[in-house]
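The other protein chains are all here in position, but one chain of the complex has been omitted.
Letters A, B and C mark the chains as written, and numbering starts fresh at 1 in each.
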Amino acid sequence: MPEIVKLNVGGAVNAALARALEEMPETLLYGEDVAKPGGVFGVSRGLHKRFGDRVFDTPISETAMLGAAVGAASFGRRPIVEIMWIDFSLVAFDQIVNQAANVRYVSAGRTGAPLTIRTQQGSAPGSCAQHSQNLEALLLHVPGIRVAMPRTPQDSYDLLLSAVACDDPTVVIENRTLYAGPKDAVEVGGPVRPIGGHRQLRSGADATVVVWGAVTTKVLDAVDRLEAEGTSVDVLEMVWLNPFDWDAVLDSVGRTGRLLVVHEAARTGGFGAEVVARIAESGVALRSAPRRVALDDSRIPSAPQLAAALLPQTADVESALRSLVAGGAE
Amino acid sequence: MPEIVKLNVGGAVNAALARALEEMPETLLYGEDVAKPGGVFGVSRGLHKRFGDRVFDTPISETAMLGAAVGAASFGRRPIVEIMWIDFSLVAFDQIVNQAANVRYVSAGRTGAPLTIRTQQGSAPGSCAQHSQNLEALLLHVPGIRVAMPRTPQDSYDLLLSAVACDDPTVVIENRTLYAGPKDAVEVGGPVRPIGGHRQLRSGADATVVVWGAVTTKVLDAVDRLEAEGTSVDVLEMVWLNPFDWDAVLDSVGRTGRLLVVHEAARTGGFGAEVVARIAESGVALRSAPRRVALDDSRIPSAPQLAAALLPQTADVESALRSLVAGGAE
Amino acid sequence: MKLDDLLAMWRIRALEEKIRDLRLEGSIVGSVHLSNGQESVAVAACSQLRPVDAVYATYRGHGWAVARGVPPREIFAELLGRVTGVNGGRGGSAHFSAPQHGFHGENSIVGAGAPIAVGAALAGRFDGSGRIALTVFGDGAMNQGAVAEAMNFAAAFSLGVVFVCENNRYSELTPIDDMVAQPDLSRRATALGIPAVRVDGNDLAQVRTATRLAVESAAAGRGPSFVEAHTQRIVGHYIGDAEQYRPAGELERDLELEPIARLTRELLAEGVPTEAVARCEERARAEMDAAADAALADPLTDPATAKDHLYA
Partner (left out) sequence: MKLDDLLAMWRIRALEEKIRDLRLEGSIVGSVHLSNGQESVAVAACSQLRPVDAVYATYRGHGWAVARGVPPREIFAELLGRVTGVNGGRGGSAHFSAPQHGFHGENSIVGAGAPIAVGAALAGRFDGSGRIALTVFGDGAMNQGAVAEAMNFAAAFSLGVVFVCENNRYSELTPIDDMVAQPDLSRRATALGIPAVRVDGNDLAQVRTATRLAVESAAAGRGPSFVEAHTQRIVGHYIGDAEQYRPAGELERDLELEPIARLTRELLAEGVPTEAVARCEERARAEMDAAADAALADPLTDPATAKDHLYA
C-alpha cells in the first residue's frame, strides 16, 4: 500500500532501488563502489547488507559491466548498473549502441535486454571537462534505447522503477547536484507506472517552454519572474526523452504559438534541435520564431566563473522568453 | 603543379594519403591492416612500401590507436588513423570525446591534437546492424571535433588533405560503397584548401535540399525527375559538417522558401534536426513546412529488402519534394 | 565415434562451401566470413556443452551454430533473408543468434561477445540453471580491451565462463605475431588468475579434454578457464580476400594440418573403409544442398515487418 515519506533525491533513488530488489528477485544492482561503500553519492547505502550478493561492487571495467548486463538481461535477470558519470559511458559506448540496442531487434524479438543503466550527468562547480558533460542527445539518436531524466524526489523514485520494469534497455540520467537536495513528500509503494509522459509545471498562454534536467529550476525561476509581469507560460518538463511526449508539446505550442527549448547540453546537435524541428515540420502556426537556450557549444572549464559564462542561466532563459514573447506580440 | 588524373574514390583517397605523407614528414598513417595489406578496401595500397615505418599496421585496439594519436599529435606528429568502420569507434569513443576534443581547449591553446581519423560508414546490402550505422550526429554534438563527409573522387582527395592540414582533431567519414566507383577526372597537387564550405550541385528556385553523404546521388536522381517537370531545386551537399556552411543554407532557403534535409542517419536526433531548427530559428519566411527524409528510426537489418524499407530511397526524396513544393504553392 | 566427428566437421565444411557458392552466385549478399579449417574446435568444444549452456561466437560463427545444433536450413535462410531464417534475415551472416539452440549469437564487434558471455554466466549464478557460458574469439581479439576486462571480471567473481581463443595466426590480413611481443596469448589469462591451456586445435581429443575440464570447473563454481586452440583458416578472412599475406607454402602446409584432412588420414590408417569415410562428405553435402534448396524456396521476409521489435 502506498505511503508518503519525506525523501531527498538520493533517498528516493535508494528507496526505488530497495523496492526493485525487494519485489523483483530477478534484479541485480552493481557498479563501482555501489555495494559495500553504498555508492560514491551514498545512493545505494544499505542495499548490499539487505540484499546480499545481488548487490555487488565491480572492477573499473565499464565495458565488462555493461556487457555483463546485456548477457544477464537476455537470460531473464534485470541488471541495474551504475555508471558513475555519463562521461564514463564513452569507454563502453559499444555495449550500449552496438550490443544492448540490437538484442531485441536483431533477434526479431526472440530475446531482449531489459537492463537499466543508472548514471548522472551535468556540470557542478569545479568539475573538470571530463566530468561535466550532458550527453543525452547521443543516446537519443540510438533507436532501441529508452532514456529518462528525473529531477524531483518523486520522479527519481517513480521513473527508476518504471525503467527497471521496462523490457527495453533504459538509461536513467540523474544529476549529482540534486542527490543531497531538500527532502520532499514522496509517495512510495504505489503502482509502477509505464514509461513515458511529461510534467506540466506551469500553465500559460503566451509561450511554451520545453525543458529537461536540473536546469528546469532555472526555467521556473525565469518563468515566475515573467508571470509576475503578467506573461503566462506553459512549462513542460520532459522527464522521459524516449519515449518523448510529442503530442503534449505539439498541443501546447498549438495553443501558445511560441516555443523555447532549454537544456544544459551543447546547443548544436542537442535534442532541443529535434524538438524545434518537429514543431517546424508540424506546420503549427507560430507567432514568433522558436528559440533554444543551451550550453554555448564548448568544452566545460573547471573554474566556476568560466563554466557559468557558457552554461544556461536563469537570465538567459528570461531574456530568451522576453524576446520570444515580444516577437509576434502584435 | 596541379595535374588532372582519372581516379575513383579509393584511388583519390590513396593519392591524398600519398601526398600528405610525401609533403608532410610529420604525418603518420596507421590502423588495422592499412600497411602491408594496404587496407581492407585497398585504399592505402603501396603506401607502406613507399613510406616505410611511418605507415604501420596496428593491433585491434581502437582505444590504443586513438589515444596514441592524441599523444603523438600533441607532440607535433600528424597521425592519420583509420577506424575501419565508424561503428567500431564506439569501443573507443572516450578518446575522441573526452580526450582529443579537450586537449586544445583545456590547455588554453598551449597544446593541441591535430589528428585525422579516417573512417567510413553507411549501409551496404547484407551488412549487419553493427556495420551499417551512420553516426555523424554523435560527433557533431561534440564541440572541438571537425567532421567532413566527402563523396566524389575530387572531394575525397581535397577534404582529406584539408583535414590533415587542419590543426583540430578531424574525422573524415567516407563510404565503402563508393571506393570502387567509377573513375573521374581529379585535380591533384593543387593548393590545399582550408576546411569548410559546401557544394552547390543544382540551382533552383522552388525548394532547397540540404544533403550529405552517399544518399546525395539518390537526391540528385529525384531532383532531376522533378526538373524534367519544371520544378527547379537548389541542392546543397554539405561536405563539411563541422564547420557547417550555415550562411549558404540560410541564403538558399531565403530564396526558395522551402527546405528538405536528407541524410541516411536515423531521423530522430540526426543532424537534419539541427538544420531544420536553425532555419526555423532564423525566422526566414517559409512557403511550406520543412521536411526530413532519413532512416526511419530503427536498427539496420542485414537482409537487403528489409534495410531498403527503412533507408531513404529516391522515391522517398521525390515524394517528399513533391509535397514540399505542393505546400504553399498557391 | 571418429566417423561421427568426421561427419560433424564435414557438415560445417559443406555448409560453408555451400554458403560460398551462394555468395559467389549472388544469392547471398554482403561480407561473409567462413570457418573452413577450424571446424574441429567448434565440434569438439560444443560436444562438451549441455543444452543449458550458452555459446557466444563471432562473425566467423556459422560452424559454432551448426555444432550447437542450429538447423542448417535456418542458417541458409538467415543469410538469404528468408522468413525461415533464425532471425528472419535481420542478423545475416555475421550477427545471427538462435537462443533456443543455446547459440546466443555471433558478434561483429571484435571482443564484444566476451563481456556478454560473462553476463550469461552471472545470470546462471542466480537463476539456478547451472548454466555456464562459452565465448569464442580470435587471436586478434585478445588485443581488444573488452576481452581483458571480461576475463578479469569473470576471474574476480569466479563466474562460469570458458574463454576459447581460436588462434588462426591472423587477424584479418595481419599476422598476430606482428601485433604482440609475447606470442603465447594464454599467459594473459594466467596473469589474471585464470587456468589456461594451449592445445592443438586440429586435435579433437585435445580440444575435448581442455573444454571438458573447463566446463567442469565452471559448473563446479571454480570460475573461468581459458583455452587457446591453435588452428588455421584455409580460406580467406572473408569471401574475396586475395590472401596476399600468406607466405609461400603456408596454405599447402595448412591443408595438411587442417582437421578434416587429418582425421581422414587417421581413419584410413586405422583401416576404416574408404567408402565409410567418403560417405561422411557425401552425406554432409547432400544435407546442405537440401537445406539450401529448401531455404531458397522459402519466402523472403516481408519488408512490412522491418520495423517490428525495435522496442518491447
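The working rule: contacts are C-beta pairs under 8 Å (C-beta built on N, C-alpha and C of every residue); 3 or more make two chains touch, one makes a residue touch a chain.
Just so we're clear, the structure is a prediction, and the values are computed from it rather than from any experiment.
J.: Quick one: which of C:V55, C:A155 or C:V199 touches the chain that's been left out?
T.: Looking across C:V55, C:A155 or C:V199, the contact with the absent chain belongs to C:A155.
J.: Which one, A:T27, A:T58, A:N98 or A:N134, makes contact with the chain that was left out?
T.: Only one of A:T27, A:T58, A:N98 or A:N134 touches the chain omitted from view, namely A:T58.
J.: Given the contact definition stated above, which residue among A:V188, A:L310 or A:V325 touches the chain not shown here?
T.: In the complete complex, the chain left out is touched by residue A:L310.
J.: Can you name the residues of subunit B that touch the chain not displayed here?
T.: Output for subunit B: 26, 28, 54, 56, 58-59, 61, 63-77, 79, 94-95, 98-99, 102, 104-112, 114, 143-144, 146, 166-168.
J.: Extract the touching residues of subunit A with respect to the undisplayed chain.
T.: 32-33, 36-37, 40, 57-63, 87-88, 91, 124-131, 296-299, 301-310
J.: When the complex is taken as a whole, what residues of subunit C touch the one chain not shown?
T.: 143-146, 148-149, 152-153, 155-156, 158, 178-182, 187-188, 190-194, 223
Convention: only the chains that are shown with their structure count from here on.
J.: Looking at CA centres, what chain is most distant from subunit B?
T.: C
J.: Central chain, going by Cα centroids?
T.: B
J.: Could you give the separation in Å between the centres of subunit A and subunit C, each centre being the mean of its C-alpha atoms?
T.: Here subunit A and subunit C have centroids separated by 41 Å.
J.: Could you state the distance in Å from the CA-based centre of subunit A to that of subunit B?
T.: 31
J.: Round to the nearest whole Å and give the separation of the Cα centres of subunit B and subunit C.
T.: Using C-alpha averages as centres, the distance is 36 Å.
J.: Two or more other chains touching the same residue: where does that happen in subunit A?
T.: Where subunit A meets two or more other chains at a single residue, that happens at 63, 94, 98, 102, 105-106, 143-144.
J.: Quick check on subunit C: which residues sit in contact with 2+ other chains?
T.: As it turns out, subunit C has residues touching two or more other chains at 88, 90-91, 95, 107, 109, 112, 145-146, 310.
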